[in-house]
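Let me give you the structure first, and then I'll get to my questions.
A protein chain is absent from this complex, but the other protein chains hold their places.
Coming up: chain A.
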Amino acid sequence: MEKTVNQKAWFLILPVLILVAFSAVIPLMTVVNYSVQDTFGNNQFFWAGLEWFEELLHSERLHDALGRQIIFSLIILAIEVPLGIFIALNMPKKGFWASLCLVLMSLPLLIPWNVVGTIWQIFGRVDIGLLGYTLDKLGIAYNYTQDSFAAWVTVIVMDVWHWTSLVALLAYAGLQSIPDAYYQAAKIDQASRWKVFRFIELPKMQGVLMIAILLRFMDSFMIYTEPFVVTGGGPGNSTTFLSIDLVKMALGQFDLGPAAAFSIMYYLVILLISYVFYTVMTNLDKRDGV
């Protein structure tokens, strides 16, 4: 749609600007402020320049947390995106069953994140949880509080449980928008199931899949509550992701300077990757809009 140039539109944006400035810019400036200062308590601050940033860039703790975070996000995307598409392809198209599937699938998305953690904490326990108990009876050694591999598996399965529906619902919305004529044409051409998927469904889902990947990347990169409740970042540090580490540093140890520097770098990494996704997404939008 052609948009008219109208500078007065700024007035319509003003409320959002004021609100977001209050709840984002002011706190962010506080963070920037802390990141370049040092304190010895008593509210006395000293200029520290880029010291914290330098220290963090060489800190093994941050490197490890970042590495774990990247691996985690990649595994999440590699499982949830194909699985979500697969589920969407198998969903009923309309009627009662479609509504039922939609409602049941959305259920995990609406559960508070710490309750998601609690559910899996209970579910995985060897003594009282169905999953842990069953695995234990099958003779599989499984203890997510002591074995870091089991902890990783638990956290990943939990995230798949929690968020695959989001990808599936997005892909489903994309599939619903494909006109029947496309399928009929494919039938006339005797296209195989795979070809229908590859040349009709996948291109039509591209836009929504980008949203799905963007959302899943952002949220898995910021994950805090669920693994914190289930494993508390342990055993050892094996499931300490960036946010968990940051909260430990900022609210636990009250190391304001390093925590602030950490926050800024963390934010910048997310921004950078999201910007790439966003640019690709808007370009796709434009191409489809023509």
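Everything that follows uses one rule, which is that a contact is a pair of C-beta atoms (placed from the backbone, for glycine too) under 8 Å apart; a residue touches a chain by one contact, two chains touch by 3 or more; residues count from 1.
By our rule, contacts and distances are computed from a predicted model.
Novice: Quick one: the chain not pictured, UniProt calls it what, "ABC-2 type transport system ATP-binding protein", "Sugar ABC transporter permease", "Sulfurtransferase TusA" or "3-oxoacyl-[acyl-carrier-protein] synthase 3"?
Specialist: "Sugar ABC transporter permease"
Novice: In the whole complex, not just what's shown, which of A:99, A:146, A:184 or A:283 touches the removed chain?
Specialist: Answer from the full complex: A:99 touches the omitted chain.
Novice: Please give every residue of chain A in contact with the chain that is not shown.
Specialist: Contacting residues on chain A, toward the hidden partner: 1, 3-10, 12-13, 15-16, 19-20, 22-24, 26-28, 30-31, 86-87, 89-92, 99, 101-115, 118-120, 122-123, 127-131, 133, 161, 165-166, 169-170, 172-174, 176-177, 187, 193, 207-208, 211, 218, 221-222, 224-225, 229, 242-244, 246-247, 250-251, 256, 259, 263, 266-267, 270-271, 274-275, 278, 285.
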